[in-house]
Each structure stands twice: as structure tokens, then as C-alpha cells.
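Here the complex is missing a single protein chain, while all its other protein chains stay put.
All chains are identified by letter, namely A and B, in their written order; residue positions are counted from 1 within each chain.
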Amino acid sequence: MANVLRNSAKFGFSGVLSQLSIHSRHGRECVSPCFSLQQRNSSTSPKIKVDLDNSTGVAVLRMQSPPVNSLSLDFLTEFCINLEKLEMDKSCRGLIITSTLSKVFSAGLDIMEMYGKSPERCGEFWKAVQEMWLKLYGSNMATIAAINGSSPAGGCLMSIGCDYRIMADNPRYSIGLNETQLGIVAPFWFKDTLVNTVGNRAAELSLELGLLYSAPDALKIGLVDQLVPEDQVFSTAQDTMSKWLAVPDHARQITKSMMRKQTIDKLLSNREADITNFVSFITKDSIQRSLRMYLEMLKSRKA
Amino acid sequence: MANVLRNSAKFGFSGVLSQLSIHSRHGRECVSPCFSLQQRNSSTSPKIKVDLDNSTGVAVLRMQSPPVNSLSLDFLTEFCINLEKLEMDKSCRGLIITSTLSKVFSAGLDIMEMYGKSPERCGEFWKAVQEMWLKLYGSNMATIAAINGSSPAGGCLMSIGCDYRIMADNPRYSIGLNETQLGIVAPFWFKDTLVNTVGNRAAELSLELGLLYSAPDALKIGLVDQLVPEDQVFSTAQDTMSKWLAVPDHARQITKSMMRKQTIDKLLSNREADITNFVSFITKDSIQRSLRMYLEMLKSRKA
Partner (left out) sequence: MANVLRNSAKFGFSGVLSQLSIHSRHGRECVSPCFSLQQRNSSTSPKIKVDLDNSTGVAVLRMQSPPVNSLSLDFLTEFCINLEKLEMDKSCRGLIITSTLSKVFSAGLDIMEMYGKSPERCGEFWKAVQEMWLKLYGSNMATIAAINGSSPAGGCLMSIGCDYRIMADNPRYSIGLNETQLGIVAPFWFKDTLVNTVGNRAAELSLELGLLYSAPDALKIGLVDQLVPEDQVFSTAQDTMSKWLAVPDHARQITKSMMRKQTIDKLLSNREADITNFVSFITKDSIQRSLRMYLEMLKSRKA
């Protein structure tokens, strides 16, 4: 176990996701890798790097916020601004999302945004999480997640928000909406997106147990579309993108909207209630106590 | 054929489910194993035995109503009372449902409750069937069906009302909502539960043809989650339950409700109409004639 923890310290906690088990009935001692403890980077260097190839119309968005591409408010804001810029750029037709970090795509929502924060701040954070999903799930671009590492919780949400998912064929990498394991509940739009991707029963099992799937298991249930050797994830994403862009854009876009509009509209018409719901849940004493214990455990591991 | 019938007599008619075929267009000569002919047990011994292990928080509900655990009004009433007691008991977190009988989990609704009964009695019976499903599908407990024998019709409904299904790996055991084979129609909430479990297309095929699936086929379409050797069904259910109880209860419960609430609400808001619908259908002369012929055939087999 000590060894596992030492390894995990290198790349956030994604690597130990599947080893962790929850013994508390009330979730108070829950430890979880879907949130990450990270030092705030005081540098102003961007957490995200975007390159648009004008000859192909394909943009690559690289998440480069060590140690584990946690989805902090800053990160999400940067992500949404970049997405909006690309969306407005008529020359951009496709988007590949990947990570520059070793072994992790994104470890999900940043726990520091939820611990000891004011309700206002929590609400602002949750609104940014909603915005990320709304922009991604409803994007006019063809979007491909090149999942070159673990992708729990919010990282999984980002992945299933894309049109297609290619994952590194490494059983050590895992993906899933594992919030339940932490005593947290994935909101209805996380659930709807998962049901749309893997069907009702697999989503039910997955969400009730907070399951993380190894890459091979994720392929089996359809949580990802394709596995390739780790060093071919990006090139496969590029090849796949050219197939997506061979389809006339307007027909693909109308079709995509037809498939996803209902799910998106459901959040749009319940957005404030969803924020209120999140804030009242996350600011509960019992949940804050869980988060504090989790943070203390992470600190003691680092020491 | 004679041999088949002789064998079937030993354990109700579950064993011949897959051999039976229906040749009547109008369902009048339909024979079916989803209803069972049984002598009313005059003893007051309970049809159901419940044991709660306070150290684990896991209750085991054993159906012990020979010959085939038919779901009579008495059985259903006892079942619901037991379920309600466990639901109220804060120390009970998980429920395993199994059968003490050889070769059968439950043969489904008791035909004697539907033949020659007053509309009032039929309505009372159907309300109890609804109640069983409502309590089970919406239970706050983690529920596992340890399916150690055949489980047609109502037995299948009970199984898919649980959170997880483990079945004996025996191709002679079958499971399915085979009502259509008998000229009966599974109501919308049977259908909704099946769609939630195996998806729309498998449910469509299954319900239109009234299919019974052997255990291996049931696994293939996702009607059960796991097959194990017959003597390991119960121990596997116990092991699996400990995994379910490792998840924080409140998060699992909220998630389960999010997954199932819509389906449950649909029956709750149409409950009376559904009873009226069943009663008017089952009391039809043509249906009653079918039931009588079926009962006479069962009697002649026993003789």
C-alpha cells in the first residue's frame, strides 16, 4: 500500500483509483481520487494549450495543468474561453482534446474548489462545470477525446461530452463517473450523458456503485469507442478526425443537435436549480468534514 | 413428452417452459408455465422466511411456498409486509432474495387468483402485484436476486426489480416475461422495467414473442448480470452484497432514485387505471375460458 501511495503521488491519485475502497457507510471517511490536491500554480502560464491547423481545420486542445489536470474554476474558465473561440472560428471544424501529462487525462473536479469555500464561490464553480459540459456536448465541431491516461469523474464527463473516444490500451488507466464512491451524487445531466453513451442498465450499475472501468472494461461497455497503443492515441485521433470531417458539416451538425438537444435543454431549463442543489449539498457539514479528512490524508501521504 | 410432463409435475411447470409451444391463434388452448396450479396450503406456516444478520446489515428473504413459489395474494401480502419491515429497520442495508425450493425461484403470478374470481378480488390481487414491484424497485436497500431456479413471468418481474441478478448456471433454468405466450399482456410497468434492464430492442423481441431465456441466453442479453454454479449462487450473492454495501448508502440511494423515479412515478400516477385495465381484461369470457382449459390440462397431467 505504501508503494501504491508513493506512486500515486507522482501523478495525482488517478493511479490508485481502483485500489481504493470505501468502508464508511456514511461516506465520512471516503477517500477518492476524483478530486485532487494540488498546489495552486502562481505562474500565469496557461493551463491549456490550443493549436489550430488551418490547413486541416482541426484544433488540438492540450490540457497541461500538473499534476493531474484538475478542473478548477480557473481551468474551466480557460477551457470554456478556448472552446468558444474555436466555435466562433469558421475555419475550425474539428477538435481533439488530450493531455500533456503522463498517465492522466484529467482527474476531474478540483476538490479545493469545494472545500471551505463560500456558497457564492461554490455556485460560481458549479456554473463553470455546467458551462464546460454545455459547450462541449453541444459543440458544432466534431470532437474527439484522445484519452491518454486515467479519466475519472469530471474527466470522464469531459470524455463522454465528445463525439468519439479513443483511449490508451493500458489496463492501469481507468475511466468512469465514480462520484458515488465518495458520497457525492452525479447530477442528472452527468447521468443523462452516461445513459446516452452506454445505455440505461450499464449507467445504473456504474453510477450506483461509482464504478471505475479499466480501459479494456470501458471498451466492453461502450464507455470508450476504441483502444489503441498509448503512443498511437493521438495519431489515431487525427486519422479518425479526417473521417468525421469527410461528412458534410451541416448535416452532421443538425444530426448531432437532433441527438443531443433534449438532454442539453433539460439542463438549460434547470440550471439555477441544479446550482442551488449542488451548493446546498456540498456545503453541508458532513460533506465538508469528509473533504477535510480526505485532504488531510492526501497531505500526510505527500509528507 | 410424457416424461417431460412427469418431470414437470415435480416442480410446477417451470421445467417445461421452453418446450411448450402455443398453437392457438386466439390463445384459447394456450398452456403456460407462468401460472401454477397448486393446492392451497391450509397450514398457517409462513410462505416466506426472513433472516436479518445484524452484524452485516444484510437480510435474506427465502421464498418457501411449494411447489413453485406462486405469487398468490397471500404470498404477495406476506412479501410486502416483510419488505416494509426491513425497509423501516435502519440496521438493514441490503436484501438478498432467494428460494428454498428445488429448481424454481418463482413461477410467477398464481393462476388461481385470476380464475373465477370477482372483479373486486382480482383488483385486490393486482394491487398487491403493483405493491410488490413498487416496494422492490424503489427500495432504499441494495437488493440482489439469487436466482437458484426458473423464474418466468412474475418471477422475472421480481428479479428485474432488484439491483443485481445472479443466476444458477443451468441451461434448464429459464427466465423471462413470457406473458404474451399465454395471451396475456405484460402491463407498461413490466415493460418499462424490462426496457430499463435490457434495452428497447431486446425488450421488444422478448415481449412480443413472450420469450423465456435459458440462463446462458439471459446473461447474453443482460437479463441477469452473472451466472455461477448452482451451489455458489447464494455465497456469490453475499460476496456481491458486501461490494454494494461498501458504497456510501445515501449516495447510492439518491442515485438509485434518480435512475428509477420516473418509471415508478409512471405507475403511481396510473395505478387505478392499471388495475381497472387488468380486471376488465382478466374477467373477459375468452380469457376465463383459456384459464379453465389450462387448469383442466394441469389436473389431467397430475392424474
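To be clear about the criterion, a residue touches a chain if its C-beta (ideal position, glycine included) is under 8 Å from a C-beta of that chain, and two chains touch if they have at least 3 such contacts.
Being a predicted model, the structure only gives us computed values, none of them experimental.
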Residue touching the undisplayed chain, where the options are A:Q64, A:T77 or A:N196: A:N196
Missing-partner contacts on chain A, residue numbers: 93, 163-164, 195-199, 222, 225, 243-252, 254-256, 258-259
Chain not shown, touching residues in chain B: 21-27, 30, 179-186, 188, 191, 199-201, 203-205, 207-210
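Note that only the chains that are shown with their structure count from here on.
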Distance between chain centroids, defined by C-alpha means - chain A, chain B (Å): 40
